[in-house]
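For this view, one protein chain was removed and the others were kept in their places.
And now, chain A:
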Amino acid sequence: MGGSLNANHLLFLGHGALWTIGLSLIAFAGGGIAAFIIALCRISPNRAVRIVTAGYVQLIQGTPLLVIMFLSYFGLSAIGFSISPLAAAGASLTVYVSAYLGEIWRGCIQAVPKPQWEAAEGLALTKAERMTKVILPQAIRIATPPTVGFMVQIIKNTSLASVVGFVELARAGQIINNSLFEPFLTYSVIAVIYFALCYPISRLSRRLERRSGLPRIKPVTA
């Protein structure tokens, strides 16, 4: 490369941006599934399960994502488990997201008033039916704004995957800048792309926040 910012550079950045999106999707999907399990374990009637998951959450929340990335890539390979940068970054993000989102969702499930559980119980619904038909639909509405807000954080945090050699958007920018020596221009372009990825989601979050707490009202027919 070299010279001034040209189409090839932009293509390279676009490629990096795609990886940022890809990593984010892996984090949401993997982290989301793991977070749901964590949330359920945190409210389990089994005390041991609650304690173990609480410990997991504390441990992960107390560790910087950067360190988790280092551990899963360099740490694991040092003890004989070599994994690809993609696998390391995906696993790290999944673990990280699961601890935070799991706690957010636990809070949302518990925010559904207790009488709702009792009413469902009084109607002879099984535990699974109470959860899926009564509690979760209400918890999901409570959870939507904070979940979307957290997703924005994750998109930005995928930039840490560059430490394991992953060329996502931030790392792509760094590489380009190394040949261009135009840090202000290059990183401005990077910032704009991050903004373009995050802004629609933030907007969505704010819209949902304004509506949160209210049940969705279908127009009354007849």
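Please note the rule applied: a contact is a pair of C-beta atoms (placed from the backbone, for glycine too) under 8 Å apart; a residue touches a chain by one contact, two chains touch by 3 or more; residues count from 1.
Simple rule for what comes next: contacts and distances are computed from a predicted model.
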Unshown chain, UniProt name, "FAD-dependent oxidoreductase", "Amino acid ABC transporter ATP-binding protein", "Fe-S cluster assembly protein SufD" or "Aldehyde oxidase"?
"Amino acid ABC transporter ATP-binding protein"
Which one, A:S44, A:S77 or A:Q116, makes contact with the chain that was left out?
A:Q116
Looking at A:A7, A:A48 or A:A124, which residue reaches the missing chain?
A:A124
State which residues belonging to chain A touch the missing partner chain.
115-116, 118-126, 129, 133-134, 137-138, 141, 214-218, 220-222
